[in-house]
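Excluded from the complex is one protein chain; the other protein chains are retained at their positions.
Naming follows writing order (A and B), and every chain is counted from residue 1.
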Amino acid sequence: MSVVNNNPERRRFLSGAFMTLGLTLGLGAMGTRFMQFLMPDVATKKSSEILLGKTDDLSGNGAKFFDVAGKKVALMQTEEGFTAYSRICTNLGCLVSWDNANDQFRCPCHNGVFDRNGKNISGPPPRPLDQYEVVKRGKSIYIKLDVA
Amino acid sequence: METTETKATEDKTFWQKTYDMAQEEIPDHLNRFSYCLGATPLILFIILAVTGILLTFYYIPFPGQAYNSIKTITEETYLGWFIRGVHQVTVNLMVLALLLHIIRVFITRAYRDGGGLKWFLGAGLFFTVLAFGFTGYSLVYDNVSYWGMTVVTDMIRQIPVVGEPIFLLLRGGEDVTELTLLRLYDLHTKLLPLLIVLLIGAHIIAIRTLGFAKITKHQGTHPFFPGHGLKMLAMTVMLLIVIVNLAAIFPPTMGDPANPLVVASDVSPPWYFSAIYRWIIIAPREAGLFSVFAFFTLFTIYPYIDRGFSDRGANMLRVNLAIGLIVAIFFATMTIWEALV
Partner (left out) sequence: MQEEQNASEKSKPADQMSDPITEKLLSMWRSLKTGLRTLFADEEKGDYNLMKYFIGILSLILFFALTMVGYVSVKEGKMEFKPVITEPGKQCLDCHTKKGLTAGAIRDWKMSQHAAKGIGCNECHIPTKDAPERIQSMTTVCEDSKVRLEVSSSNCKQCHEAKVTEFAKGKHSKAWLAMEAMPSTKDQPYAIMDGEKGCGGCHKIGRDEGQCDSCHTRHLFSAEEARKPEACGTCHMGFDHPQWEMYITSKHGMIYQSEKHNYDFTKKIKDWYSKPYDASTKTPRAPVCVTCHMPDGGHDVLTAWGFLALRLPEEDAEWMGYRATILQGLGILDAEGNPTDRLGAVKAADMARLTKAEWDAERKKMVDICAQCHGETWSEGELEKIDGLIKEADKLMAEAVTIVQALYDDNILPRPTDYPPSVDLLRFYEVQSGIEQTLYVMFLEHRMRTFQGGFHSNPDYLHWYGWAKMKRDLVEIREEAAKLRADHK
């Protein structure tokens, strides 16, 4: 009996396609698991209020630096209250320092300058310093941070 | 696959030339699974290398932190248990496959007819894999790791002439310190991988160059691509299924952390070292160590011994079968003895 629909190329294509699909899924899943293993867990962070101090101790003209839960923060007192800036320069991530004489933040890496309101006034930084939310309870100043 | 035989060599593309180089006529006896126990360790080695590299992204090779970093991987990192589990399961399968491969090669005398180089490289590979097993387990820095490190380096010291320098090299000093852990880590992740890749390459090239020993029953051949290649692909996937399932059914655990002040009475090495461990315990000290070294030396140069005897007319097939059986039974007995104690 002759075989109708005998098409070796089709059969070869189908088997090859099925194998490729299977391999993609199987080995792809394997590779995905490997990548998931490598990716560090950044999802579980909850925001928490951390105490910085009392208003009496924190008032003053210049910026006060804090290292809170690993975050480098600069606290400034303004007419409205307190503002907390991140010390991470918005150019490429160095830490800014406070220049009391000129009333500004300076970044030593590429000479970026921010004024006392965090606004980038000179040098490469593309945008003002990031801010953290400040919460005042009674006489205590808290800063809102993501703590792992 | 397009046949490339019809084209003239200058017209062929790079890939076609590579394909031609890799293509080979494989004897048909390699269709039997028992003859594919050489490809198995290769596949398993690749899995070990990949999972091992992944583990180095989280492992910290210093005594205070090594155990905890592995604990973190096992208990906290997402899929950490899985990667470590795959690594562990694969090590066990690797040693098992190697032992089966050695037995098969030995019983079929595949090193004959000038194939002795394959055997020497294979012996080197075997010892390298055992070194991998030892150094790898030491990195966990649990009680077994610590005392294993101490005892094995001490054993190595007993080797005449070369023992003392190797001992100092491994320990990084007289005592087991953080330098020891660091050196074993470097061996496991840098030196030994380099060595084994070279040996694997040489072993495969030797097989390609020297060919396979002839077996009368299966006379035909088949091409490497696609036949044997697909077979290896099927084996890869089958092995992965087995490994993934075993890793899920028997996930990795943590032993007690290393306590340099107390020798825990229940430390014993991984199963593939159990036989030697038990033998050394029951044999008188010098005799035990010497016999182990002697065995491994004879093992390495066996093709010469075989040729010596077969030239004098001995039926080495029968001899090998007998020796293989004796060694296998001895190994199994010692291993089971150690497991029961």
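Quick note on the criterion: a contact is a pair of C-beta atoms (placed from the backbone, for glycine too) under 8 Å apart; a residue touches a chain by one contact, two chains touch by 3 or more.
The structure presented is a predicted model; accordingly, all values stated were derived computationally and were not measured.
S.K.: From the touch rule at the top of the page, work out which displayed chains the omitted chain touches.
M.R.: Counted over the whole complex, the chain not pictured touches A, B.
S.K.: Per the definition of touch given earlier, which of B:P165, B:P223 or B:P260 contacts the omitted chain?
M.R.: B:P223
S.K.: In the full complex, which of B:L117, B:I215, B:V267 or B:I323 touches the chain missing from this view?
M.R.: Among B:L117, B:I215, B:V267 or B:I323, only B:I215 touches the chain that is not shown.
S.K.: Out of A:A29, A:L92 or A:I121, point to the residue that touches the absent chain in the complete complex.
M.R.: Within the whole complex, the residue contacting the unshown chain is A:A29.
S.K.: Provide the residue numbers of subunit B that touch the chain removed from this figure.
M.R.: 28, 31, 33, 75-76, 78-82, 107-109, 112-113, 213-217, 220, 222-223, 226-227, 230-231, 233-234, 237-238, 240-241, 244-245, 247-248, 251, 317-318, 321
S.K.: If the missing chain were put back, which residues of subunit A would it touch?
M.R.: Answer for subunit A: residues 8, 11-12, 14-16, 18-23, 25-30, 32-33, 36, 48-52, 54, 66-69, 137-140, 142, 147-148 touch the chain left out.
Simple rule for what comes next: only the chains that are shown with their structure count from here on.
S.K.: Which whole number of Å gives the spacing of the CA centres of subunit A and subunit B?
M.R.: For subunit A versus subunit B, the centre distance works out to 44 Å.
S.K.: Looking at the complex, which residues from subunit A come into contact with subunit B?
M.R.: Spelled out, the residues of subunit A in touch with subunit B are 23, 26, 30, 33-34, 36-39, 41.
S.K.: Okay, in this complex, where on subunit B does subunit A touch?
M.R.: Answer in residue numbers: 50-51, 54, 57, 77-80, 82-83, 233, 237, 240.
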